[in-house]
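Just one protein chain is left out here, and the rest sit where they should.
All chains are identified by letter, namely A and B, in their written order; residue positions are counted from 1 within each chain.
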Amino acid sequence: MSGAPGEAGAAAHLREPWSELETGPAAAFARQRDGATFGIWIFLASEVLFFAALFLIYTAYRIANPEAFAAAGRATNIVYGTLNTAILLTSSLTMAMAAQGAEKGLFRRLTLGCLAATAALGLAFLVVKGFEYREDIEKHLVPGAHFALRQAPAQIFFGFYWLVTVVHAIHLGIGIGLVTRLLVKGWRDPDVLTENPQVEVTALYWHLVDLVWVFLYPMLYLPGRAG
Amino acid sequence: MFARLMPEAASVQAGLTDRIFLGLTIVSGLTLALVVGLILVFAIRYRRGSKADRHPLPAIVSREFEIGWTAATIFLFLFVFWWAASAEIGAYSVPRDAIEIHVVAKQWMWKTQASNGAREINELHVPVNAPVKLILTSQDVIHSFYVPAFRLKRDALPDQLTETWFQATKTGTYGLLCTEYCGTDHARMLGRVIVMEPEDYARWLSAQPEGDDLAHQGERLFSERGCAGCHAPGSTVHAPDLAGIWGRPVPLEGGRIATADAAYIRDSILQPGRDVVAGYRPIMPSYAGLLSDGEIQALTAYLRGLGSAPAVARTPGLPDLRSNVPGSAPERSPAMVPGAPVQDRPAPAGPAVRP
């Protein structure tokens, strides 16, 4: 879709060094968008390695201590966990819808609504997680002297649990911040989100956070529960 | 000529290692001489403004030479790898008749114990020309047992066992140093390995204050610390009988099979809930903090001394007797079909002992 508003929008979003390319503003803006997308994919590659290292630790310890990990996996709250999984998957849906809407510049209210829903669902995840943490502390699932389970390696499971869920929550918090920022900018100025590379970048980041949770859910909530 | 540049070679492995080292030094020296020589020659001959011949390079130089020296490098490196690897593969397998020494490292000292009970601090006496196996562990952080004269090094890890072996070829006293940084006095964690003629060694051994060998100590501990209360035959508590288990396969709950080696014994004493024997309830209390590493080694020696029972006699063609139902007598289930394969070899060793 091209036309005066689109081009003006493109020129407004152009920034250095893409603005200095030897081509017209529309082509330069297309390159800038591609650049932003390319950049976030490379960053996501680093995030994959980041979480892969954590998953490797989990895997190594689980292979070495299957019974302890099974017992520990049974101690997590599967209701909260499943609820959170549903929340996060839904938020990825709303984020994808918002990204599509922003790309085309159509359905402006729907786009903003989906962004708001994404942020709200993200917050809901954190709230549920907060309840879960409180329960975990009450059930003495914090590694240390008063740990609830008798198998020592279960403490390692829960050391990993606390660490990885906090790290995930921090990533989610950053994602909520990015989505909220887009929401506020889009609320103030209708054209800002149209074809804006920042929407694609935020969406991809959000999907990664969701994907990490998709791996964490079976690692943390399902051991010891099958069969 | 090289004596001042290399430490004394006092073990079988030292000879192998030194040969590889010298071979590598010669190869490296030649390569370095080639590279440096060419650089000097080219830099001088082709210095700016010199009258040397600078006709265009024939294509063979840029293409075939490139491929040629790449291939030559690969072959040379692969040869060295093969040479080093074959020396190393031999070094990994411990001879069967090796004298066993247990080494416990702690900040900042070495404690060694021979299987007859002789204990030393920061020293180790061994006979010459006899293989010696070291089983190492640490009480705190990672240390590393290093005897330069033997070209021997192995890390001592906390709560794990590592193994290595050597065979000394010359009598004498050799330095022992810690080579994994372990805190304030890492540099002062030194010791000596004293290699003696066999007669001298035997004399030294019998003169040691701990006349009691390790297995007898272990037998004492077995009854004093309450192990016999459950594990002796005739106990009212249903606990596995330990006579004859050494080196045999132990069926565990969940279907896995472990081998009753030193690591398994240690784990069973310190973390009894981890690998529960099939058919038994996990009621054994942990002895973590109640038994020292030395005492665990003694108990291990005792159990080892109880021997390895022969394989269970069974009728060929029928599966061996085993049942996972807790508390019940092991019986052959009617579902077991005659003709199923009979397992007579022990299961492969579990992951506990590192070479």
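Keep this in mind: a residue touches a chain if its C-beta (ideal position, glycine included) is under 8 Å from a C-beta of that chain, and two chains touch if they have at least 3 such contacts.
Keep in mind that, in the parts below, contacts and distances are computed from a predicted model.
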| item | value |
| --- | --- |
| Listed names "Amino acid ABC transporter permease", "Cytochrome c oxidase subunit 1", "ATP-binding cassette, subfamily B" or "ATP synthase subunit a", with the criterion being the UniProt name of the chain not displayed | "Cytochrome c oxidase subunit 1" |
| Touch criterion as defined above, residue of B:17, B:217 or B:259 at the omitted chain | B:17 |
| Options B:84, B:205, B:257 or B:306, residue touching the unrepresented chain | B:84 |
| Missing-chain contacts mapped onto chain A | 16-17, 20-22, 31, 34-35, 38-39, 42-43, 45-47, 49-50, 52-54, 56-57, 60-61, 64-65, 68, 143-144, 152-153, 155-156, 159-160, 162-163, 167 |
| Residue ranges of chain B at the interface with the undisplayed chain | 5-7, 13, 16-17, 20-21, 24, 27-28, 31-32, 35-36, 38-39, 42-43, 46-49, 52-57, 61-62, 65-66, 69-70, 73-74, 77-78, 80-81, 83-85, 87-89, 91-92, 107, 140-142, 144, 146, 148-149, 151-155, 157-160, 162, 175, 177-188, 190, 271, 288, 354-355 |
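What we mean here is this: only the chains that are shown with their structure count from here on.
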| item | value |
| --- | --- |
| Chain centre separation in whole Å, for chain B relative to chain A (CA means) | 45 |
| Touching residues (chain side chain B, partner chain A) in the complex | 253-254, 271, 273-274, 351 |
| Partner chain B, residues of chain A touching it in the complex | 64-68, 150-153 |
